[in-house]
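Below is one structure; the comments refer to it alone.
A single protein chain has been removed from this complex, and every other one stays in its place.
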């Protein structure tokens, strides 16, 4: 049977979202950033809200998000995406505003802005790419780097004197202003599908004026980790996920009890 | 019986610590800041560590701490005391380093420095004066101001759009680097005595290299609250303490479970 | 009995050869070309086209949105 | 039986008249002077000196470290 | 005509609002006015003072080292500002709580026992208006009617019922002010 | 004597370290040297290139627009740098993956099939040393001994056992380089 | 409606922002300018006009909230004093780089460091040369009265939008804290429809998307962007210099001073003339663009300039650059919060310029 009988528009089951344009992502091969950008585009497309979305980029490997998405985007300074998003949302309360930040951006230099946007319960969607490292600048230690992790600035492994890996989602879940906090991953098809639902939820919450939704994605930075993409995802399963377990942390403003 | 028979050196039971000099505190009458400064002086004197202590002041009503204490003190910029203390302690690990910050200083502009010093487990004592307001600048809203609280920048009461009061001690207790986190008050004699024990503990921990000790004091700012000192302390009991309950939050690195 | 057949189209010039599609394909449909594209990457292709069931797993995990998936039910 | 008697000395020039000592004295020993000091504050003083038991409560809560406390056991 | 005044006392004595009412009165009389407070944390518990300038011309510097008039309400302020009165200028003070009396003999010195009077009349809140009255008696640069208009402008609506009392206080101040006898 | 070189290819082809070895060799020969990489995120996945300058005099600008020699290891780099070779200069390239061949006729063009050779000899890691050998054959500005010394200096101790292989690769490169035939 | 009031400078600027149709204010308290935020809150600006007012957690957050809000093409403002403005330097560079209009108020206090809270003009360099990184300029307006604190708000917004550039109002503790009478302008209603083509609002079908950024990884692109910025700054210098010349026509000596110093110099001109010295005052109103041309022209016919500032000598450099060696230019200033008296200023003119 000819394959061209299958490859027909009416048989289409998956195609890159039209919210993404044809430029090639600047990410390294196999980087989780790409999947997250795809998901954002898909959720926006499915909700049919392109004309109501304002994105906020940050400084990190996703800095060029405005290049790839056919959306209005404001590019924030390193660490300040939550403040920038606050500024936008406050004067444009009817728009959907999301921010997209790495772990260095959100949990190191931007700690204060992140915490206070969460604490104020800004009605936005904060998307957090936790790859345990500073990808863009060449693989330096991030606040989320695991103990023992070798990075450009912890070449012999992160030790206690360098601080402890911080679970930002758990921290912000403690704050009254967060309505939905979840931790997801995108390196298996099942995880991607689940993550997309979570992201959709986070956008839907904005429509309902529920306050802040915080979606963490634990992803690989294979370049920074100095592993092949496949190996990096395996390492992620073995090391990152035990410390950063997946699942909802807070739903409808209530922390999910862990004993369940 | 002549009172002068009692007022004799051998009958002395309480006198202002010699670590405090004779300058009159710049605080308003009845302000809790004064009691905390007294306690710091007493603990330092009792531990006999004057020559090993470096204090870090901040910007807020306690900015002039270096004027009143006979200790070496470094005056940090607004919000940065935790970073300044980190810098000192890292290069002088054998000294006792404490920082003294207000709630605006520690929980607004200094959020990031506070969180990360705690997360790194710097072996210092962070002293946190939570009076729910910016005292020094004339009574503006602080991150810790209660809902409904009237301040210079929330003259009709703090509302949700201005953010929620934040319990910093609970937030930092979540971080791996904090060893001891406690919340105290100083407006009754019993509370003062208890608070002093906690403060002493926090200094003792440094000697044992235990990591970060965080001592919150819930105090009045009677000027900012526009109440007499006595009324302010009553208001504190009625409104602040229910939201900021007293007691140890984390001891020996373990969060104290609340159900006990 | 109806049989499900799938097919994928790889935008070879955009493929970065990360192999995640191959790794995540439940039917071993995908292989990596020995040749490289103009960026120097070995790109993914349908090594066993008949095996594809159109599950979209490959496309879903592809970080670069390189794969388009089609699926058709055939009556046997 | 031994009786405990206390006494306080108020550094009147440093007192800011906040009344917290008075409020926290378990024995109503303390009152506020009608006169003001050079800063304009009514200052604390022992209104009922014989009531003082030297418990130091007043001194402990005094934000300005104004009060010195003495205590003596008298054999009766 | 330009009148440069310093008003100084404890925080809480109504120093700043007295200056403000004076300034508003100036506006009511079509003058140029400037009101410049001491500000910042040193106010806390300590002294408060305000410079008020009333003039027929554009006012240059809002910050002055010398004054035509000093209105002094406590000892610290007397110590600080007695020497800033221009020769021939006016020093008006309330002797309540004053232990070291003014010394200069090249200026005019007047005393108003406003605190005592206010407590006697149970109008403690209008203490500063008694002082204002005393000043206006000595330097009638603004008319009483304009002061009342200034009061209306500077007080929030909900306090307008106090204007009568304030007027009485001003008048009383005018009556009780007297030259200081060394 | 001053030699200004650009080396350009994919990240991962050893472009930067080849430049570094060349620079170290220059030092061994008492020359002034400068090594200036392209840097930053655009390196990621894309091309990497480095400018190396060897000279008998103090080196002025580390950043150049024109080069005596261009060593080119992929198509993108050829497109980018072919026109930066000074007239009369040298272009050395590996034709692996090259689809559009060099066009200029005012420069010397040489080809070294280093990738092919390296894979044949199973010395993929020494690919860049083959290229280096080819270059040194054409421009023997540093002596082989000094290159070896340079290798010793630039490689960490634990990699010194590879020096023999690298030497062989350099020599092999010298052998297989040939003028490009249009 | 228009109205005459006795107000502090800080209050006047807040009232003016409400009247000018400002859409948003984000700020953090600091003396001597906390009254700005306090006024917005007490006046319930949000109820009056729908303007957004938010107390931020820091100055860094404030300036980036401004950055975000300004991206939508609305009229956005922040305010602070010296240390807080220093914390905004990265943000100001970003705003200038991304070409976002906005209004920033600096009520300068004594520095450096924590310094004190008294009036100063020690932040001139930071304001006009660029305290942040890279080549950029702010439009800088220097009010010297409470009236101008009010009047410069709509002016600053107009210039900011005209050039897509942040505008800074450089005041000082005296101007911020003092009360004067102010003639408040007629309120301008807030714009409901944003017409700026560059402003983000969600990508509309059929229209290209909009991006606000200051990044261009290609240095050639970055250079082009810089050239565009420089052309804009030259246009400002060409078209939007503002100044006030007081008794300059027959003057032999010129005081150059802005803000509160200019008021003192105005008195000094009068005192000098009483002494028979023909003094005049050139008061730059825009500190950038600086009235270079006007000073250069004056330099052809006067005997000397005295730059009078509450600083160790900052604006004096711009005066020297304009005068270019033609006549003597000296500086007189007090520091740390002390304000010079008109007498001192005249004495300085005599000792530094006339009698040498």
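Labels A, B, C, D, E, F and G are assigned to the chains in the order they are written; within every chain, residues are numbered from 1.
Here is the rule we use: contacts are C-beta pairs under 8 Å (C-beta built on N, C-alpha and C of every residue); 3 or more make two chains touch, one makes a residue touch a chain.
Note that the structure is predicted; figures quoted are calculated from it, not measured.
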Hidden partner chain, touching residue among F:35, F:67 or F:81: F:35
Given A:30, A:79, A:189 or A:229, the one touching the chain that is not displayed: A:79
Which of G:150, G:311 or G:341 contacts the chain that the document leaves out: G:311
Hidden-chain contact residue, picked from the options G:177, G:213 or G:266: G:213
Candidates G:3, G:207 or G:223 - the one touching the absent chain: G:223
Option from G:239, G:324 or G:351 whose C-beta touches the chain left out: G:324
Residues of chain B (touch criterion as defined above) contacting the omitted chain: 49-54, 56-57, 63-64, 66, 69-77, 80, 83-88, 90-92, 95-96, 112-113, 116
Residues from chain A at the interface with the omitted partner, ascending: 59, 63, 75, 77-79, 104, 108-109, 111, 134, 137-138, 140-141, 143, 152-156, 161-162
Where the missing chain touches chain G, by residue: 60, 82-83, 85-87, 89-90, 93-98, 108, 110-118, 120, 122-123, 125-126, 129-136, 213-227, 229-230, 311-312, 314, 317, 320-321, 323-326, 334-338
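The working rule: only the chains that are shown with their structure count from here on.
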Cα-centroid distance, chain A relative to chain F, in whole angstrom: 41
Computed distance of Cα centres, chain D from chain C, in Å: 86
Intercentroid distance (Cα basis), chain G paired with chain C, Å: 60
Residues of chain C engaged with two or more neighbouring chains: 16
Chain E: positions in contact with at least two other chains: 41, 45
